[in-house]
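FYI, not all chains are in this one, though none of them got moved.
Letters are used for the chains, namely A, B and C, taken in the order the chains are written, and counting of residues starts over at 1 for each.
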Amino acid sequence: MGFKNSIAWYYFSSPKNFYALAGKLIPWFWVLAIGLIGVGLYMSFFVAPTDYKQGESYRIIFIHVPAAWMSMFIYLVMAAYAIIGLAWKVRMADMMASALAPTGAMFTFLALWTGAFWGKPTWGTYWVWDARLTSELILLFLYIGFISLQSAIDDPRRAAKASGLLAIVGVINLPIIYFSVKWWNTLHQGASVSPTMAPKMASIMLTTMLIMAIGFWMYTIAVVLMRARRIVLERERQTGWVRELLLGEGK
Amino acid sequence: MLEVRDLECVRGDHRLFSGLSFCLQEGELLYLRGSNGSGKTSLLRTLCGLLEPAEGEVLWRGQDIRRQRDEFNAELTYLGHLNGVKGELTAFENLRLNCALAGSAVSPQTIYEALERIGLGGREDLPTQVLSQGQKRRVALARLLLSRATLWVLDEPFTALDVGAVEQLAGLIEAHLQKGGMAVFTTHQLVEIGAGAVQEVNLDRVAA
Amino acid sequence: MTEDGLFVAWRAMLVRDLTLAMRRRADVLTSLFFFIIVVSLFPLGVSPEMAVLRGIAPGVIWVAALLATMLSLGRMFSDDHQDGSLEQMLLLPQPLSLLVLGKVLAHWLVSGLPLVLLSPLLGMQLGLGADAIGLLMLTLLLGTPVLSLIGAIGAGLTLGVRGGGVLVSLLVLPLYIPVLIFGTGAVDASLGGMDYEGHLSLLGAFLVMALLTTPLATAAALRISVE
């Protein structure tokens, strides 16, 4: 409870303050996102060296891996918001969770799609029922489940609670995806980036991937804030400040 | 003992009522009034802890009911629009299992007596789904005869009952209050219940 | 509430659901019958050759078991929801998760266990050998309770939602797939002469984890659904 009482949190957990602040921040995140992704793409195609084994097709890694990371991170963040929303009844947290889901689903799809695209030249097939691939597919289902459950329930508060619970239950899938390559011998490559061991990859590749990942993050924040603002307006439409705001804009 | 502080209830986009406060003591009856759709059912469900209040709190013996669910539930009996009676089971089985689920052992004898008293003698062993509307309601009411709860929350308990049954139930509520119980109920029918202290809350008059 | 009272209540829940299941015998037989239909339509629809059938047998039986369980999930809470018994259940002076555990056990006894017991017959019908059949039964014995336990969460979450049918499938399927993979994986591994103990211990681990966590999640889901 101490956590809810801390002033800063309390201030921004109010939808009204959030709405104003997010409005100011969004342009900055867009700038950062476009800049970083631009640099990242430039580095992936023109700076990073050609791979001696896979040739040029490996360059897809610069999208695939950050997208795969994002798909899991976003889920984790979403579940964290869901916990906050359920445990401390912070409405803003519920709204953030629902705002994150579509972007998470998008990155999951991107990881699957780039992976499949890459699988053709390297493994000779688009798809194998390998543990990591399957669990990533499951993650996509979880996102879709979250979104559909939310849209199937009319009462927004009940919808937020139900889908929040689902998000929390689904967290169980994340370690399965992450460790699948370690636990089972699979076709898919193991983790090459980890805090404990020195990077095996050329440092230029690592840097590029990190830049892309941060760029994706900035993009995510920008999009999610925009979506959250829309959700705030919809769910708080009967409150005074939203009415005033809409009337003001209507003029 | 049952205290409601500054309660607000919102369903969908509608705020049904807000700033509702009252306090119910032992032996007191609360008669909830209001036209169709004014939020009576919603309020009763909130009192039982089935609905979460949008604002405000419901206290039982001074503590929020949602923090002491099991203790509160042990002292509560709720009768809603739905009977909560399984159509496949006989009236007797329904009651026996209800008691067991509440963790209390009740002898078959007692259950048969309760059914007899509530006017279901001779029908104890029919699956309740073939009973008439009013007979089904009586099976649900028989729970009150067996209940040892302090607080009764009754949502239109007189629906579907014939004149005799209505009087019997009114008597039952009176006896419960005399033993120091509390009851909250709502009905659209005209029913006389003699009680020491009757409070009335009219939801049509509470601010939305 | 004494420990004794807890046990009485838990047993009453179990007895109640088993009695109801016996009263609606037809309903209970549904999943069993469905299981048999799915498995035996294959020789009709696909090919009556034993060699083909044997190859697909573990997969077909597991898929059928999974579908049969998924179909029976709807029944787990929806009747109680419609006739108001669920409300009454939430207002009992017992931990809800305990009662849920009783309900899920009843559900499994009624719609999971029969599948396990019937599987040898179907396995034989599809030409599996005795060893493979034994292993198949074991995987089903470990796996089907997990399906019921996980399914309960989905059933609880989609309660109020009209026609939650597809939603249940959508919600629980992702969580079912690992069970399916390890279940068939074990039999396939043994057919291929490989080690299958890893698969079995994982299935066991799933079961223990599900027993410990899912009743709590289901209880939370039910409280949300009756709001």
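Here is the rule we go by: a residue touches a chain if its C-beta (ideal position, glycine included) is under 8 Å from a C-beta of that chain, and two chains touch if they have at least 3 such contacts.
None of these values were measured; they are calculated from a predicted model.
Copy numbers for the complete complex, expressed as a formula over the labels shown, read A x1, B x2, C x2.
Here is the rule we use: only the chains that are shown with their structure count from here on.
Because contacts link each chain to all the remaining chains, their graph is best described as complete. Look at the CA centroids: the one farthest from the centroid of subunit B belongs to A.
With A-B and A-C as the two chain pairs, more C-beta contacts join A-C. Rounded to whole angstrom units, the spacing between the C-alpha centres of subunit B and subunit C is 36. Between the Cα centres of subunit A and subunit B there is a gap of 47 Å. Centre-to-centre separation between subunit A and subunit C, using Cα means, comes to 32 Å. Shared contact sites, meaning residues of subunit B that touch two or more other chains, are absent. Multi-chain contact residues, meaning those touching two or more other chains, occur in subunit A at positions 155.
Those residues of subunit A that touch subunit C in the shared complex are 129, 131, 134-135, 138-139, 141-142, 144-145, 148-149, 152-153, 155, 157-158, 161-162, 165-166, 168-170, 172-173, 176.
The touching residues of subunit B, when paired with subunit A in their complex, are 11-13, 15.
Contact residues on subunit C toward subunit A in their complex (touch as defined above): 153, 157-158, 160-161, 164, 167, 170-171, 173-175, 177-178, 181, 217, 220-221, 224-225, 227.
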